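Note that one protein chain of the assembly has been removed; the remaining protein chains are unaltered in position.
What follows is chain A.
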């Protein structure tokens, strides 16, 4: 009953029954369920085989070579990129080492220069100190000499004054001026 309804609905939807429907024998309405309907088998098998063949040719002629080559290219690119990255890493490591070496060398050089400068300054300072000491000594010696000279001169002057005074005293007393005796007396008293 329901099958007939479906048929009528389909008829109404599609208009007229086509020529194709009249081919073959009609299946009784009380037949097996559609899944086991022998009338469908040849059609289903035919189109399934066609579909499988179509898929097989699409895959083998177009899709699989393309995907295979894409995957191979990708793998190649990835491995070459990885190799390049590894090379870059080695380079970077070498550059780092060179940089470290350069820094260490520069530091050593700087230390050396600083030490050298320090030494140079020290030696210059020492020389200047020595010179200054020598000058100070010279000045001091000169001063001492001058003082000694002045002292000697003063002593001489004292002796002269004492001799003159002694002579004048003797003369004023009317005594014979004995030069030699005066000198001895003055020297004895002044200690010089």
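By our rule, a contact is a pair of C-beta atoms (placed from the backbone, for glycine too) under 8 Å apart; a residue touches a chain by one contact, two chains touch by 3 or more; residues count from 1.
Quick note on the criterion: contacts and distances are computed from a predicted model.
Missing chain, UniProt protein name: "ATP synthase subunit a", from among "ABC transporter permease", "Benzoylsuccinyl-CoA thiolase", "ATP synthase subunit a" or "TrkH family potassium uptake protein".
From the options A:70, A:135 or A:165, the residue with contact to the unseen chain in the full assembly is A:70. For the chain left out of this panel, the touching residue among A:33, A:175 or A:188 is A:33. By the touch rule set out above, chain A reaches the unshown chain at residues 2-4, 6-7, 10-11, 13-14, 16-18, 20-21, 23-29, 31, 33-37, 39-52, 54-56, 58-60, 62-64, 66-67, 69-71, 73-74, 77.
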